[in-house]
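For this view, one protein chain was removed and the others were kept in their places.
Coming up: chain A.
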Amino acid sequence: MAVSGFEGFEKRLELHFFGDDPVIDMGLRLLDFDSLQEVLDAVQCTVVSAVGNQYFDAYVLSESSLFVYPTKIIIKTCGTTQLLKSVRPLINYAHDMGLTLCSCRYTRGSFIFPKSQPFPHTSFKEEVIYLEENLPITLCYRKASVMPSKMASHSWHVFTACDQTQVVTPNIPDITFTMEICMTELDRVLARKFFRRPNDDKNGDTAGKEMTELTGITDINPGSIICDFAFDPCGYSMNGIDGDRYSTIHVTPEDGYSYASYEFVGSVYDDQDDIVQILKKVVQVFRPATMSVSTTCASHEVWTHVAHAIEPLGLKCRSCIMDEFPSAGSVVFQTFTAARRK
């Protein structure tokens, strides 16, 4: 393990809004680019590429991704970005558009280099305090929890807050789930595919497209439109859009602190085999020695497919814990490591 290096583990923020108008057409998508860039300046990252369809806009950032739906924003950033500094400006811009925050969810794994993180990300406690101070008091149902695994270096941190309207009751099923996958100790040979060749005379877009094809990422969800980017000298990011669903991959390939993440949204009504195939392909692209999968869903069934998909590929489930959070529903955190090691 290197003494210091680029932090691959992301911080993820999801904000939901509701509006005064009964029908929200474009909502947050009408936020102009300059305002968005201002929010990102506070976080210390910039837009590198973008694509959108009738449902949402997806931006590849210098350090991860941003998804803007009419009433929902998801920002996921890595490195030493100060993600939580986007909360206040986003609430203000949304307010100017007649939109009010109704729920917030903040999640992250464990940093490889926690001492390199700036305020308020110096500890989960600091992050929770910061969120508590910056969220409106109408979000009165709040919960913060660190979900452990058998490895001290791999925990899952969750904070959710919501107002009266968003408290999930068991008899109202939600059909979508989000899966956040974090992989470390990537196969060295496979990780090398995410390095730019020196003097390749290409730009980030073209090199990114090549990486998507060469590594087999195109095949994970062939139906999605991909917006990819290859960083210099190494690193890769992509957003996939497929109807109203996104998927996103971020890779830090350097040996000693290699990391890759895959996140996607699915439906409990999807063919469960599709989910299994996605997971298998993800493992095949990166062949990590350690992998964690966090499944957030209002219903409880989806996570059961994860181990079935991954274990045949040589990764053994070492821990599996579940907890309930306001408005998010249940979060299941599972960790896997290569079968031959303990």
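Definition applied: contacts are C-beta pairs under 8 Å (C-beta built on N, C-alpha and C of every residue); 3 or more make two chains touch, one makes a residue touch a chain; residues count from 1.
Here, contacts and distances are computed from a predicted model.
Peer 1: Assign the chain not included in the display its UniProt protein name, restricting the answer to "Integrator complex subunit 9", "T-complex protein 1 subunit epsilon", "Importin N-terminal domain-containing protein" or "Thioredoxin domain-containing protein".
Peer 2: Listed in its UniProt record, the absent chain's protein name reads "Thioredoxin domain-containing protein".
Peer 1: Given the contact definition stated above, which residue among A:Leu61, A:Met147 or A:Cys227 touches the chain not shown here?
Peer 2: From the options A:Leu61, A:Met147 or A:Cys227, the contact with the absent chain belongs to A:Cys227.
Peer 1: Among A:Ser4, A:Asn53 or A:Ser153, which one touches the chain that has been omitted from the display?
Peer 2: A:Asn53
Peer 1: Pick from A:Asp187, A:Asp205 or A:Glu324: which residue touches the chain that isn't shown?
Peer 2: Of these options, the touching residue for the absent chain is A:Asp205.
Peer 1: By the contact criterion defined above, which parts of chain A meet the unshown chain? Give residue numbers in ascending order.
Peer 2: Spelled out for chain A, the touching residues are 26, 30, 47, 49-53, 203-206, 209, 225, 227, 241.
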